[in-house]
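Quick notes on the structure that follows.
Only one protein chain is missing; all other protein chains are in place.
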Amino acid sequence: MAFVLIFLPLFMAAVAAVVPSDRLRPWLLPVTGTLHLGLTFLVLARPGQVATTTWLVLDPLGKIVLLVVSLLFFFCSIHAVGYLKNSHTRSNRVFCVCFSAFLGVMTLVTWSHHLGIMWVAIEATTLVSAPLVYFEHTPRSIEATWKYLVICSVGIALALLGSFFLAYASLHAGINPTLVFEELLQQAPHLSKPWLHAAFVLMLVGYGTKMGLAPMHTWLPEAHSEAPAPVSAMFSGALLVCAFLAILRVYHLCLAAGDAAFVTPILIFMGLFSMAVAGVFMVGQKDFKRMLAYSSIEHMGILALGIGIGGVALFGTLLHVVAHGVTKGLLFLSAGNIYHAYGSKNTDEVSGALRRLPLSGTLFLAGFIAIIGSPPFGPFISEFSILNAGFATGHYVASGLFLLLLLVIFIGMGATVLKVVQNREPASGAAPQPVFREGLLTVAPPIVLLGLVLLLGLHIPAPLSNLLHNAVDFLEVQP
Amino acid sequence: MQYEIHNGLVLIFAATIIMIASGLPACFFDRRFVWTQRLTTALMLIGSVLGWWGLVVASFGTPASSIVWDWHLPAGHFSIGLDALGAVFLIPVFTIPVLGSFYGLSYWRQSEHPENGRGLGLFYGLLAGGMALVVLSRDSVLFLIAWELMAMAAFFLAGAEDEKAEVRRAGWTYLVATHAGTICLLALFALLRQVSGGFALSTVVDGSLTTGIAATLFVLTIIGFGFKAGLMPLHVWLPGAHANAPSHVSAVMSGVMLKMGIYGILRVLTLLPVTELWNGEVVLGLGAITGILGIVFAIAQNDIKRLMAYSSIENIGIITMGIGLALIGRALHRADFVLLGLGGALLHVWNHSLFKSLIFLNSGAIMHAVHTRDMNRMGGLAKSMPVTAGLFLFGAVAICGLPPLNGFASEWLIYLGLFHSVGAGSSTVWPVGVAAVALAVIGALALACFVKIYCVVFLGTPRHPVHGQPHDPSRLMRYPMMLLAGGCVVLGILPQLGFPLLQNAVEQWMDPVAPAIPQLASAAPFQWISSMAMVFIVLVVGGFVLLRRKIVRQAPALVGTWGCGYGLATPRIQYTATSFGEMLVSLFRWVLFPRFRRPAISSVFPAKSEFSTEVPDPVLERVILPAFRQAGRNMMKLRLLQQGRIQIYLLYVLAVLVFLLGWGKLGF
Amino acid sequence: MNPLLNALLVVVLALNLFALGTSRLVTVIKIVSLQGVLLGLMPFLIEGHLGWRLLLASGGTILLKGGIIPFMMIRAMRDVQIKREMEPLIGFLPSMLLGALATGFALLFSKSLPLASAHTTPLLVPASLATIFVGFILLTTRAKAITQVMGYLVLENGIYIFGMLLMGAMPLVVELGVLLDLFVAVFVICIIINHINQAFSSLDTRRLVALKE
């Protein structure tokens, strides 16, 4: 099963590489997405862990991330067709190949239960997505790609060192060194503490770079703002979460080793710090795609905070993984439409989106209301339960700061969003030729995503909540 | 699954749903179909009628009727309930919005506002239904959902004309304020859940929590809901939003939505063991400050709708004073204080929703006639639009709390409570006494304020040529106002009508350990007020008729106003809104910070020039905005973190690594 | 065989300092490739015997780091016609001294590490730490894109050295995967470098500061 899920997109990538027609090739993406989504549902339907080999196991955590990845890719692939239609200036071969390969390697991340494999897969995501960032071929996009490549590679290299430390911790404990997750989990209590802690820090910093925790986030705004809308959506909703999954692994080990007291302060600090940095850069942000990127940093911070608080907050955190992914997809896709219609990302040149693009503008606004965590949308439920957990576990200061930062971020984000959607259209017709029209392909995905966000806020489907509960139990399992 | 359905609750819930959905059908039709607006209004009407029906058949015995459904949220339950306290607040919800929506049929025609007409209808329904849901919900999460539904709908309503910069600014201020409030509420409910062990808004927290937690809960309640209610330092959003919203929306916002903040405070206070004296004194003082400053700011305004908005703040202050007195009563276990204070507050909730909506609708009619909100350009409208002028007079007299209209009834109750607690020699005599005097000052200032607005707008002669002949509005706009004015009269002469419900609500609010509560009717001999009011009306009408007949019989000589010998009196020399308020403004200069624009007299024969004053909101303009700008500037300095050098970025990674390794104290 | 291993490691450390000291890009590339080759040889010294798995892994390493990567880098360099690193953000001598300090620190620091008894004598741990530090120094002080890539490679080498400690832990597939990643990374980077040169007519990363707040 794993191999099907992983190699299907890679195979499709190969097919895309040979398909000659620029007009037909994009349609391979939705096909891939649909098949992959279907298979994903089949896998998720299976109870408990789905083990293919000792290295490729889909545990409940992986299931959640896989769901997000596959779901988001499905919508982004549809949107991508419309997107490529609108920008038929250059060949989209590289785009299609890398985009579906991207899906393949991310699927690998979700399955991998061997930290080495996981490292390889995450490094691979960087490499295959670099050309996607570079799609526009503008100097800015080159720069973004360069920073993305170098910073992430360096960070992930550190994560490799961290993985080695883990293996060494097991070796030091007198077991023969291993990177297989199950074995580490069983041995967790015996692992040598110093090496385990060092490994945790290294992997937090390393994968945290990829996940976009401040201050290692520096590549993120650039990449998100320069990449095409569907790619940004995948980055923010799926890629970052894959890195988060890697961090969850080592977090899980620390929990199993009974080191919660060690990881908690670090994670809470990193989470709040990321939120604070995001807030600082969101206030007065003129580039609305950068603004969304910083909001991703903020939400990664919330995830870190959530697992830092731990315990009852885990459910909310995992729910937030899903809610944030869906909402951010909605936001990036609608923002992409707005960007296309105005040919600018700067709020000085973009206004009156509600008038020029009634649907996309509304979707963008709704997505904003959802992402700031106001009811009745999904993120509200997750953030509120994290908050409750924070109070329940006595992290009063952290919870207070959490709320304060939420307010700051709301102010920063709201100013930008309202500038975009409200007011009349700019007098100087900055509209690029040909004039962008909202097509079914570009508007339907965000609409459905909005429906999902609302659903998450009003009524979490039973299967999903079971999935989340299993994941929480899985995280809290003590060998 | 627990079912204790009383038909009343079911009807009201249905009404809520219908209201929420009332604007929806129109959205499926083209903006050219003007009849969709009538459809929306019809749905609002159906909803309100159902709601009233439900209120009539509902019984407020114990256990209070409630519906609980399981709900797939970590929060758990979809639980709604109805009790006397809720019913008190549901009455305005089912009254004002429907009137406003009829008014809107003529005031905000779909045909004249094609691009935002349907949206306005949609959010109008959401606002009304959301408010009803706020009152009904018995679960924190559901409450928050309803709360945010209401707040967001109000934002989109206030920002209906978002092509105007002023409107955008006002809307943004509102959005930030309401979100800040919501943040406090999140903290409040999270903390509440921790001490009460659940999200249910019906489990009373036992008194066994530390004073620190109790104080935190209390403060969070006051701040969180105070933002919505418009308590004084938190009122900053209110004037702008009310002034820039369409008039029937302002009517609903000011007449009903502000009360939701009051409702929230009262509802949460039923759950909290707030039994300390300082709580009550703080609320009382807050109310007094809100009342006085609110009305002082109102006097200083020249924009008719801003003035009304500030006067809403004043009335919220009066209501808050009542609540403060009730809290003091709770702390001292004096049932009569609670009865009079809370009874007066709740009665004032009704009264304010009546007369404030009346005058806001009225302001809409005025603006239709003269196309401006600046009172200095109005005048003499009583001749061209007599009905509007007459209706406004009802609102003005009522809002000053003058007998025989309803404003007096509620203020009288609060006065009674305050004087009682002074006479009874309770341990908080002097704050309460000062509060009583503050209420008196509020009354006097309110009188000055509404003499100003009524006379400057309707009496005298037009200060400025208006293009087109101003005239009374259409029936659709007149009838709702008439109904509201009628309400003012009825509640003014026969407030007893509401007593059973109020009594019920007060008894429910009072904590069970308190002594038995006396009957409101016995504590406040309203039959006297009623009879006095009727005598007063009879005497006045009789005297007026006689005098009128005498004057008509002798055919009075109609001449111009005597200019004290000055022959060339022009309308320009009349007292304007600014000049009328000048003395009071200068009395309160130390808090108002008025801005004068004086013409500079340059030559011997100076050219024509204008003198004007304006009083922007001091809290907003002098405290909050500067603080925000400063914070923004500092954040810009921090932007240097992201200055583009990849080498620096890599250093960050290394630095964090070293920092965390050091912090972790890995025991190497 | 520790003496020989340690000798190799000392050479690696020396190469680090050379890499820091030289300004000619070709030299840096050659130094790093030589380092890679040495690393490829070490497993034999540790394992002692020859297994096909070992051959494959080490052979891959030697081939990639000693052959393919330098080849690609030099080609890229020739395409963009640049010879030497310009004056770095901190001079060559200071960065050398810094590298020396880092090496010394690594040597002292690794004394205090709780290492398994088998790993106390060989210089593996200090060498790896020192190499990682040097890699960071290169990454953060050099301006030319190519030199930064070199820095990344040095960093990677350092981590590889640490990997020596636990030969068993890394299955072949993973090792090959790591190598593949490395290869693709360098490949992509070379393309990007090319484009950078076309777009900015220079490889000075200090010009890549358009994206900032």
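Every chain is named by a letter (A, B and C) in the order it is written, and numbering of its residues begins at 1.
In this text, a residue touches a chain if its C-beta (ideal position, glycine included) is under 8 Å from a C-beta of that chain, and two chains touch if they have at least 3 such contacts.
In this section, contacts and distances are computed from a predicted model.
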Message: Can you match the unshown chain of the complex to its UniProt protein name from these: "Malonyl-S-ACP:biotin-protein carboxyltransferase MADC", "ABC transporter permease", "Peptide/nickel transport system ATP-binding protein" or "Formate hydrogenlyase subunit 4"?
response: "Formate hydrogenlyase subunit 4"
- line: Going by the whole complex, the chain not shown touches B
- request: May I ask which residue of B:Ile304, B:Val397, B:Leu501 or B:Leu592 touches the chain that does not appear here?
  value: B:Val397
Statement: Of the candidates B:Gly364, B:Gly380, B:Pro480 or B:Pro616, the residue in contact with the absent chain is B:Gly380
Field: Residue of B:Val204, B:Ala444 or B:Val658 touching the missing chain in the full complex
entry: B:Ala444
Message: Of the residues B:Phe33, B:Trp278 or B:Tyr575, I need the one that contacts the missing chain.
response: B:Tyr575
Task: Since one chain isn't shown, list which residues of chain B touch it in the complete complex.
output: 379-380, 382-383, 386, 389, 397, 400-403, 408, 411-412, 415-416, 419-420, 422-425, 429-430, 433, 436-437, 440-441, 443-445, 447-448, 450-452, 454-456, 458-461, 524-525, 528-529, 532, 535-536, 539-540, 543-544, 547-548, 550-551, 554, 556-564, 569, 571, 573-575, 579-584, 587
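As a working rule, only the chains that are shown with their structure count from here on.
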- line: One chain's C-alpha mean falls closest to the whole-protein C-alpha mean, and that chain is A
Field: Centroid distance [mean C-alpha coordinates] between chain C and chain A, Å
entry: 31
- request: Would you kindly tell me how far, in whole Å, the mean C-alpha position of chain C lies from that of chain B?
  value: 69
- request: Enumerate the residues of chain C that touch no fewer than two other chains.
  value: 114, 139, 148, 205, 208, 210-211, 213
Task: Specify, in ascending order, the residues of chain B that touch 2 or more different other chains.
output: 639, 641-642, 646, 650, 668
- line: Listed in rising order, the residues of chain A that touch chain B in the complex are 146-147, 150-151, 154-155, 158, 193-194, 197-198, 200-202, 204-205, 209, 215-216, 218-219, 221, 262, 266, 277, 280-281, 283-284, 315-316, 319, 354-355, 369, 372, 374-376, 380-381, 384-385, 387-388, 390-392, 399-400, 403-404, 406-407, 410-411, 414-415, 418, 422-424, 457-462, 465
Message: List the residues on chain C that touch chain A in their complex, please.
response: 114-116, 132, 139, 145, 148, 152, 155-156, 159, 162-163, 165-166, 168-171, 173-174, 177-178, 180-181, 184-185, 188-189, 192, 195-196, 199-200, 205, 208, 210-211, 213
Task: In the complex, go through chain B and note every residue touching chain C.
output: 639, 641-648, 650-651, 654, 668
